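What you see is the complex with one protein chain gone and the rest in place.
Showing chain A:
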Amino acid sequence: MVKLIARTACAGLLPKTIGTITLAEIAAAPVTLIAPHRGQKKATSDALKAAVGVGFPAPNRCVGIAPRAMWCGKDQALLIGVGCPELRGTACIDHSDAWAIVQIEGADAVAVLSRLTPIDLRATEFKAGHTARTLIGHMTGGITRLGSQSFEVMVMRSMAGTLVHDLTQAAENIAARAVNAR
């Protein structure tokens, strides 16, 4: 019997500390994409709530902690941290290991991410529990605010290396400016 060695998306690339920020991989399995069929969103949300304690999230929102449900597109959400329950009238697709998820934390987290995404990340506009599908460099992905100086950035797993590269480059540029300002 062949023994396969599981590797996370960012294995060997993270963690890193650059200037004021740290980058760390978030291991999120299991992850399931949930897409209610037309007209089924309420029923899906009720069934989810009864089974795992979180409902189907509103657009641009992430609800719950463990497990949690993260909106990730029109009529789609990711159920993270719990096996997917039986949901009638809903397409459920296993996304475990499909995403590279990186937590960026620190005083310059907004400044670093603002070099990579066009969305407004200021705390007055983008609060804890807010999530957005947007651009991260040249990639499409998701950004979620976890706390005042903490965000989660996710792209499809195949782009893990590019995500780490882009975050590292942006963080080094911000850190270099801080050195010059001293």
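Keep this in mind: a residue touches a chain if its C-beta (ideal position, glycine included) is under 8 Å from a C-beta of that chain, and two chains touch if they have at least 3 such contacts; residues count from 1.
Rule of thumb we're sticking to: contacts and distances are computed from a predicted model.
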- [ ] Assign the chain not included in the display its UniProt protein name, restricting the answer to "Sugar ABC transporter ATP-binding protein", "Putative DNA modification/repair radical SAM protein", "Sarcosine oxidase, delta subunit family" or "DNA ligase (ATP)".
- [x] "Sarcosine oxidase, delta subunit family"
Open item on the list: Looking at the full complex, which residue from A:A29, A:I119, A:L146 or A:A175 touches the chain that isn't shown here?
Closed with: A:I119
TODO: Give the residue, chosen from A:K16, A:R115 or A:R133, that touches the chain omitted from the document.
DONE: A:R133
Task: Candidate in contact with the missing chain, chosen from A:P15, A:G73 or A:G161 - done: A:G73
Task: Hidden partner chain, touching residue among A:T22, A:N60, A:S150 or A:T168 - done: A:N60
TODO: For the chain that got dropped from the picture, name the residues of chain A it touches.
DONE: 59-60, 73-74, 76, 118-119, 132-135, 140
